[in-house]
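One protein chain omitted, others in place.
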Amino acid sequence: MKSAKLIIVLTMTAIISGAILSVLAGYTQPIIDAYQAEVLKNAISDVLPGLDTYIEKDIEDSKFYIGKDKNGESINVAFEAVGDGFQSKLKILVGMDLKMKKILSIKILSQLETPGLGTKIEIDPSNKQDAGWWPKQFVNINASSPITYLINEKPDKSKSQVMAITGATISSKSVINIINKSLKKNRPLFIKEVN
Amino acid sequence: MESLIYAVLSMGGIGLFFAVLITLANAKLKVEEDPKIELVNDLLPGANCGACGLPGCGACAELMVKGEVGLSACPVADDDSKDQIGKLLGLSHEAGEKDVAVVLCQGGLKNVSIKADYDGVKTCLGSTLVSGGERQCAYGCLGNGDCCVVCSFDAIHMGEDGLPIVDREKCTGCGKCAEVCPRDIIEMHKESHQVFVLCKNQDKGKAAKEACKVVCIGCQICVKKDESGGFTVKNFLASVDHSKYGSNPELPTDKCPTNAIVNVVRASE
Partner (left out) sequence: MAKNKISLSKEFTKGLWNENPVLVMLLGLCPTLAVTSSAINGLAMGLAVIFTITCSSIIISSVRKIIPKEVRIPTFIIVIATFVTITDKSMAAFQPELHKSLGAFIPLIVVNCVILGRQEAFASKNNVGRSIIDALGMGVGFTLTLTVLGSIREWLGAGTIFSLQMMPDSFVPWMVMILPPGAFITLGLMIGVTNWINARKGK
C-alpha cells in the first residue's frame, strides 16, 4: 500500500511536470525560433555586403547561405563555423566571395569567453574609437592560404595576417583556427556544388 | 499535441522507473531496527547534550536497549522517564537526587579587582590564555560565559555583574558547564546541599584580599565555629565536606568575615 503511494506520487509528479513543460515549450519555442531567425538574418546581411535576399543551401552536412543581388544573381556566400574557444563554444558566421578565396566579413554569433579579455574578439570597450576593431580585421582579407596571427606586429591583409589580442591570444587563435578548419572543409564542397 | 504525449510518456516513464527502483531498494535494503530504540529515544530528554559521553540521545538509546549502558548513563532524564524506560527494558532504577551546578566564585565586577582590558576572542578559554583574563583573581570566574553557551537546557545565564547564575530548577545536572570551565569553579553537587565556600582562591590572606572583596583568606573561623567538623582549610582555602556537614543550612555562613561562605538557596531568594 505504501509503496503504491510512493510510485503514484513520483510518477504523477513527473507526468504533470512533463505536461506543463511541453505546453510551455509549445508556446515559447516559436518566439525563440523567430528571434533566432531574426538574429541570423541580421548577421547574414552584416557579413554579406550588397545582398538583397539570400537562400539556404545544404551541401552534405554543411549549411550555406548564398547571397543574391536584385537580379537574383548569386554574389557571395556565408557559412557558420563552430568550434572551441578558450572556455566556451564559439559560433562564427563567415561571409566570403563565391570563389571562397576572400573573406568579406565575419561576425561572432555566440561566445562566452573571459569577460574583458576574450570577449574582445566581439567587442572591445577599451578601444573608444572602434570597439569592433578585432573582427573588422577580417574584412576583405585574403583567405587563399590559411590565416595566421601576429603578436605586436603590423599585419598584412594580403598575406592573410591578423593581429592577436593582447591578453587573449588563445581566444584570437581559436577564432582563426575555427575559420581555417571549416574553410578547408567547406571550400571544396561549395566549389564542387556551384560548378 | 504530439510533443505533449512524448513529454508526458517520457517523463512519466522515467518517474515510474525510478519510483519502482526506490520501492525495491526500500524493501531490499531496509535496516531492521529494534523498535524499542525508537521508544527509548522518545523518552530520553532529546536535548542531545552529550552528558552521557555519546554523540546524542539516539546513540544512548541504542546502547541502553543493547544493555551496554545502564539507566544512569543519562544524568539528565528525570526519575519519571527513567522509570518508564526501566519498565520497557526490564531494568530497575533507583530514584536518586539530582545534581545541580554550583558556581564557586563571587568575583563579579562589584567585588573583583580589574587588572587589564581584554579585547580578544570572547570566550573564557580565549581570555584565560591571555595572561589569565581581565580579572585580578587567578582562581575565579573569567566572566566570558563559556558555561552559558554550552548549556543545552537554558539553565545558566550571565548575570549583570559578570558572574554566571544557575537556575536550580532548570538545571539537569548534566555537568557540561563544569566540564567546560577552564578555572574549574563550577562543581556538581546534590540539590539538598546548600552551604558552600564560594571561592577557589588559594593565595595568602593579603594577596587574596587585593584580588577580590569576597574571598576566602583561610582564617580558620569556620573550622572553629562549626562543630560537625565539616569545614577544613587547606592552602589558605576553606572547603565543606557535605558528608559530615550534612544539609545543615545554619552556622558559619554569617560568621565568615569576608562573606565567602554562602547558603546558595537562601542567597538567590
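Chains: A and B, in written order; residue numbering restarts at 1 for each.
The criterion applied here is as follows: a residue touches a chain if its C-beta (ideal position, glycine included) is under 8 Å from a C-beta of that chain, and two chains touch if they have at least 3 such contacts.
Keep in mind it's a predicted model, so treat the numbers as computed, not measured.
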| item | value |
| --- | --- |
| Residue of A:L117, A:M163 or A:L189 in touch with the missing chain, whole complex considered | A:L117 |
| Hidden-chain contact residue, picked from the options A:T13, A:S62, A:N140 or A:Q161 | A:T13 |
| Those residues of chain A which, in the complete complex, touch the missing chain | 2, 5-6, 9-10, 13-14, 17, 20-21, 24-25, 28-29, 31-32, 35, 110, 112, 114-117, 125-126, 167 |
| Chain B residues touching the omitted chain (full complex) | 15, 18-19, 22-23, 26, 122 |
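What we mean here is this: only the chains that are shown with their structure count from here on.
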| item | value |
| --- | --- |
| Separation of chain A from chain B, taking each centre as the mean of its C-alpha atoms, in whole Å | 70 |
| Of chain A, residues touching chain B in the complex | 3, 6-15, 17-19, 21-23, 25-26 |
| Residue numbers on chain B that touch chain A, as the complex places them | 3-4, 6-12, 14-16, 18-20, 22-23, 26-27 |
